[in-house]
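I have a structure I would like to understand better, so I am pasting it below and will then ask my questions one at a time.
One protein chain omitted, others in place.
Entry: chain A
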Amino acid sequence: MANIAEQRIRREFKEVVKSDEVAACNIRVELVNDTYTHLRGEIMGPPDTPYEGGRFQLEIKIPETYPFNPPLVKFLTKIWHPNISSVTGAICLDILKDQWAAAMTLRTVLLSLQALLAAAEPDDPQDAVVAQQYKEHYEIFRRTALHWTSTFANGPKKDKDYDDKVTSLINMGFEEHKARVALSTNQWDLTRAAEYCLS
């Protein structure tokens, strides 16, 4: 790894660890291995959003050309968000692509991601299904996001109705995650979700 990248990540790592946000448990970074090329990030779901209270794990890979190229970041925790793929966790955020600036740090990236959770951009989606739901049935989107947060990110609020629907699909013999995706994609309509699973 290029010298400059590693040195910078070491510094940034310290910066994040010392920052106020860590003190408030909003963001966190930890090492995956000793080389500083692979990091594990964690952000708190921002308040007043369906993600509130959830802890979202991120995979951060530092390219050799860092900081002249952005770090490669994706969600490890499954999340229901228009700009984040519900399948792969890939993120659609300009600063992680063409709007990157060399002066940005791990801290600013994590805070930007937190801001992205609070302010989705459905017009520039990563996950088209989620974005459509966000635009057309916002209430369903909100409840779905909440359900995903409670399921995958240890979110505090449960949605009993949705949980029951998932359970009933499981009882029909479908695999749990497949059932959840089918329901989320089909506006929680059991019949359509079952058809979706079978197709």
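FYI, a contact is a pair of C-beta atoms (placed from the backbone, for glycine too) under 8 Å apart; a residue touches a chain by one contact, two chains touch by 3 or more; residues count from 1.
Rule of thumb we're sticking to: contacts and distances are computed from a predicted model.
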"Nuclear mRNA export, poly(A)+RNA binding protein", "HPS4 biogenesis of lysosomal organelles complex 3 subunit 2", "DNA-directed RNA polymerase III subunit RPC3" or "RING-type E3 ubiquitin transferase" - which is the UniProt name of the missing chain: "RING-type E3 ubiquitin transferase"
Per the touch definition above, residue among A:100, A:134, A:162 or A:188 touching the missing chain: A:100
Sole contact to the chain not displayed, among A:4, A:87 or A:115: A:4
Positions on chain A where the hidden chain makes contact: 4, 7-8, 11-12, 67-69, 98-104
